[in-house]
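Only one protein chain is missing; all other protein chains are in place.
Naming follows writing order (A, B and C), and every chain is counted from residue 1.
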Amino acid sequence: MIPVEPRAAATSEQLAERLNVLGGLEVKDGGATQGTVTVRTLGETLEAATHVVAGAPGARLADMFADNGGDAPTLRLVWALESGYLLTETEIHGGEYPALSDIAPAAFVEECEIYEQFGIRPATGKPLNRLMLPPHAGPDFPRLGHRPAQPPEEVHAPHTVGGQAFEFPFGPVRQVGVESLYYGLVTSGEEIVDVYLFTWHKHRGLEWRLRGTTPREGLFFAERAEGLSAVAVGWAVAAAAEAALGITPPPAAARTRAVALELERLYNHAAAMAALCQATGLTVGQSAAEIALERLLRVNAAAFGHRYLFGVIEPGGASRAPDAEVLRRDLPAAYGELRRAADALLRTNSFVDRLEACGILTAEQARRLGLVGPVARATGMATDSRLNAGGPPDGSPYAGHLVTAVTADGGDALARFQVMLGEAAESVRLIGEFLDAGIEAKSAPLPPGGGRGLGWAESSRGEVLAWVALDQDGRITRARLRPGSVRNWRGFDDACRSQNVFTDIPIIEASFWLTAAGLAR
Amino acid sequence: MNPLDILYGAAGAWLAAAVAGLLAGSWRPGLRACCGLSALAGAAAAAAGGWSLVYGNTPVVAPGPATIVGGPLQLQMTSLAGVFVALLGIVAVALALYVPRYHEPSRGTGVYLAACNLALLACLAVLAAGGMVTFLVAWETMSLACYLIILRHPRSGETARGAFWFLALSEIGFLLIVAAFVILSAKTHATELDMMAARGHLVPGGWRAAAYLLALAGFGFKAGLVPLHVWLPEAHPVAPADGSAFLSGVVVKLGAYGIVLFAFRLVPVAGPWPGLVTMGAGAASAAIGILYALAERDIKRFLAYSTIENTGIIVTAFGAAMVFRAYHQLALSAFLLIAGLYHVANHGCYKTLLFLEAGVVEHATGTRDMDRLGGLVHRLPRSAVIAFVGTLGIAALPPLNGFVSEWLIFQGLFQGFRTGSHLTAILIVLAAATLGLTGGLAIYAFVRGFGIPFLGMPRTRQAAAARETGQPVAGPALLAVACVALAVGAPVMLAALSRTARTVTGTSLGPLLLPGKLTVIPAHADFSAFSPTYLTIFLVAACAVPVLVYLAGRPRAASVSVPVWDGGMVSFRPRMQYSAMTFSAPTRVTFDALYRPSVSVRRASDDDPAGRSGPVHYEAQVTPVFERYLYRPVVRAVEWLADVIRPLQSGDVNLYLLYVFLVILLAYLLGAV
Amino acid sequence: MPLWFARGLRRGVVTTRYPARPDESAAWLPTPPAFRSRQLTRDVADRMVAVCPATALRRRDDTLIFDVGACTACGRCAETAPDAVAPSGEFELAATARSALIKEIPIRGGGR
Partner (left out) sequence: MNPGRDEAEAARRLRDTISTQFGRSLHIRTLDTGSCAVCEQEIRLLTAPHYDLHRLGFFFTPAPRHADLLLVTGPMIRAFDVAARKTYEAMPGPKVVVATGACALGGVYPKDPFVHGNAGEVLPVDVWIPGCPPSPLALLHGLGVAVGRLAEMTPGLTFIADSAAGGGEA
């Protein structure tokens, strides 16, 4: 084992050199965006390399995915360090790779997904879980890679319930106006013993669909992966394409994108507040929050021509820019509505008591599961991809502005609600600063040729990662979408397990404010 | 011709049945003859019991030579014992109809049937005992016969343990009963019960109280009052179905008979406190009994705890009757005595029925664990209907007899204010409140007791493979008819019982109790009135009206039957139903101070905390408070004492000579004094 | 402890009069495009068909088949041919027959 001396934020370059010591390495600097360093490791040294990187202070496994690139599938790990992102690529031969979830537990769900899509399994042989594969999926079910050798029945952990508990089936068709998602609530009659989710009802195979499309056409589908985070996912895919082609959007267009992202964060947090009031049964509070939400959506429609900001982002820049005067006039009024409703809620004892100690997540759980966004910040982790992804690269509009990661401790529904309110206030301030700095609807032309790039954005649900590989005539050969919901639904299981009763589940789900569409893609 | 003569016939038939059982061994026609004789005897006993209710006490008779049983064999058929004899008869008939199809004739069947009939005979002797010695000898014979019954299937240590618990506690109880009788007969210089009752004034107050408390404790062991109840949940599951039905239906009732015998006939103690003590013990037994019933998965243990609850209700009624007598409210006292006796008959019927049905379920599926049953209503339709009638009865739901008797007991308890003393009134209302809690929990327990095994989807293959053919139905059906008859015919039964109360408390409540032909007044007309017969008729009519309206106004469009809405899920699995323990989880949480549950959970994500979902295992165990904190210390103390005393008998001859010398010396000294 | 009842009353009525009277917020909604058939030529139509991600546009020799139901009002056709496309301003497009949503736009732009 290589002794890793604890030092201040180990920048990804220093880490790359230390990984060189392992031998068999090739450091490839990833594209124009300065924040990403790509390291190619060999299969044998993968485990050692993962230990080294996981050991670095503040290292967090942001994503793990596979690609059918060469003759054998290549495994890519995306590590988020203080100094930016580190991408390790490894060729996997023989359909087995060392179990990375033992080192970084956050990798478990990705291991299950890689098994379903590419058929390669971690070496330990521990049972995996079914994610996107419907139970009746035949061998002809479309996959990104080739079919897994072992049939799923042997690999997947059975959801058997033993002893005196019983499984309360909930879904997939749930309350009105709520997405289809199947919960298996294992309960002892009073409190919840275990929760598991089936998400294959909403799997539209977006990563399979993006193959062969140009970034511009791919963006149309990427935005609809998780409609409520259309801007964030669109921005991540556009940034990935720009990183692959080595261009950066003009600063004014980047600021337009940032305005759209902050507007999206605002209306999502208003919608979350309305859902929390509905879950706790405070109907007047819910109406007040929905009034604020509607006014924010109308601000979006007036500024960008679409209530949910579809079509604003395009590869290279922004397709539309808002009229600064309209935004300066309407936004403060709409946000004032939200602020007044939130202050009244925080002074309503019945509401606050209902949220306290409901769906508790500890910082240790958040770190172990690799949670992102308000859910992680509510446990005290100050992770914000706008902030510390290798310092805002020159292309990022947040470069010159003070971005504070709003955190709270306690990890319960109230902490998440307070983080959302704090972020809403930050967003309005940032929008004002961006409008002052000047915005316009311009986009840099995409040069021909191919490449690979990693893009990210901070959606209202957390860090969205996208990785794109373009072939020579600019068509996507492999796209990886990882909206924030994919990570935070794992926290939802743990939050429900902290012995809450049935009526807590809608409150916990509203406080997370995730989408099943984002999880199932 | 008096009821006692009919009982000779019954006794003779039972004796003959016992001998026939012994001779038959495993010969099927022989066993059938034994059951026939037993049924005949049962019918005779039922007739005698019913007649004795109205006939009053027969004179004491001493048939046969005086020293057959080491003392004068004195028999007397009192009307107080009439209900119990009638119940004994009906249960005997039901068991006789049930046994042939339940027991496969094997080597021990003959002996077992002989023991059963012997037990029935002993019970009859206890109830018809005119003298102290007859009573005690018959009581002990009954205990031993029941011990043999429980040991029918000695296949596992569990059976031996359950039988031993029964015998041990029975013997302790017997000692206390003997002590009580000795005190009374010593003071009144008589061994005949009537003589003792007549000379009751000779017994000074202190001895009278001591005798009553000893009797209460002694009979409490057999009746199952709470701290003394431990043998019931141990013995019932291991006894065969008809054995445990007999135990719960009749033997436990003899405990109640003993208490009412001492309280009302032999030694009416002055002052309210014995009544309050009895009522307190009864209320506590009722509440704790039903709470433990809710924490049970085994059907028979669940029914055993329910027996404790119902005995608690009966004893509470008798206790309240004693309290009202102490405050010279004789009408109310007689009314509550009648209500208690009526509840004895009711509980005897539906509890025996439920135990027989539990036997059918175990016979058909091979298991008694509720969490392994389910969906039996489709596979055992007839048994399900009969069990439903029994469940309606025991859960005290309106049309049936359980409701009538509990309603009468509540009417009596609610008139606590007539005692005049505030403290007593409060205590009586407190007992009524405890019974109210018990009533609510009883409905909750029996919805679970009937719902989990009979409704829903079968949880295991055995439950799915259950078949009705060949299962005994006649016995439980008879008891179901008895329950309905007791409910509809309640006024008739109460009229007969009022004659019994007159023989014991001396107040004739007849006209006051039943002003109209079918309405019942709880001793004071200004309080309330209630007619079980009209209630049943009205309820049946009320149910019929919506059915008729539906049939008349039914939509003509073709109706489409669609599976139950399940949220669009692919398929329901049996594990997605409430199980016995999860259904009773709310009480386990509310009363965790009593239960002290110990929970063990194993989840897939425990060993590898990375959000993996997979198999889950959840277990919640309820700690047996009485066995652990009351009986275990007593047993350990006895063992310790035994270790201390053992050296005395070390087998050394010199030591024995020393003992002989010391005894002689002591005798000399005592003689000299 | 805020009086939610009073707060609700103070906030007043914000409910729209729609459908009795039109709602002014409808002006900001994205609406499917309307085509100027005189400015339409075959290659303009082909460019628009190529750029439409939602396969709402198809060309059958001289008519442009426009499926209003499939249109997501993303505005990409207006970007490629600004003079041939104008916002229709129609958002009340519910139809009881799917065929009512499929419109045929004649291409009269001189066949260039």
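Methods note: a contact is a pair of C-beta atoms (placed from the backbone, for glycine too) under 8 Å apart; a residue touches a chain by one contact, two chains touch by 3 or more.
These numbers were taken from a predicted model, which means no experiment stands behind them.
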{"item": "Missing chain: touched chains present in the view", "value": "A, B, C"}
{"item": "Absent-chain contact - pick from A:R224, A:R320 or A:R340", "value": "A:R224"}
{"item": "Touch residues of subunit B, complete complex, unshown partner", "value": "560, 562-563, 565-566, 568-570"}
{"item": "Positions on subunit C where the hidden chain makes contact", "value": "14-16, 18-19, 23, 25-26, 29, 32-38, 54-56, 66-74, 86-101, 103, 105-106"}
{"item": "Absent-chain interface as seen on subunit A, which is shown", "value": "134, 136-137, 140-142, 172-173, 175-180, 200-205, 208-209, 220-221, 224-228, 230, 271, 274, 287, 290-291, 293-294, 297, 307-308, 310, 515-518"}
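Rule of thumb we're sticking to: only the chains that are shown with their structure count from here on.
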{"item": "Whole-Å separation of chain centres (CA-atom averages), subunit A against subunit B", "value": "65"}
{"item": "Euclidean distance of C-alpha centroids - subunit B vs subunit C, Å", "value": "80"}
{"item": "Numbers and ranges of subunit B residues touching at least 2 other chains", "value": "none"}
{"item": "Shared-contact residues (touching 2 or more other chains) in subunit A", "value": "none"}
{"item": "Subunit A-touching residues of subunit C, taken from the complex the two chains share", "value": "1-2, 4-5, 7-8, 11, 14, 25, 28-30, 53-54, 72, 74-76, 79"}
{"item": "Footprint of subunit C on subunit A - complex, ascending", "value": "217, 220-221, 282, 284-285, 287-288, 291, 298, 301-302, 305-307, 310-311, 319, 344, 347-349"}
{"item": "For the subunit B and subunit A complex, residues of the former touching the latter", "value": "371, 566-570, 572-573, 575-586, 588-589, 599, 601, 603-605, 608-620"}
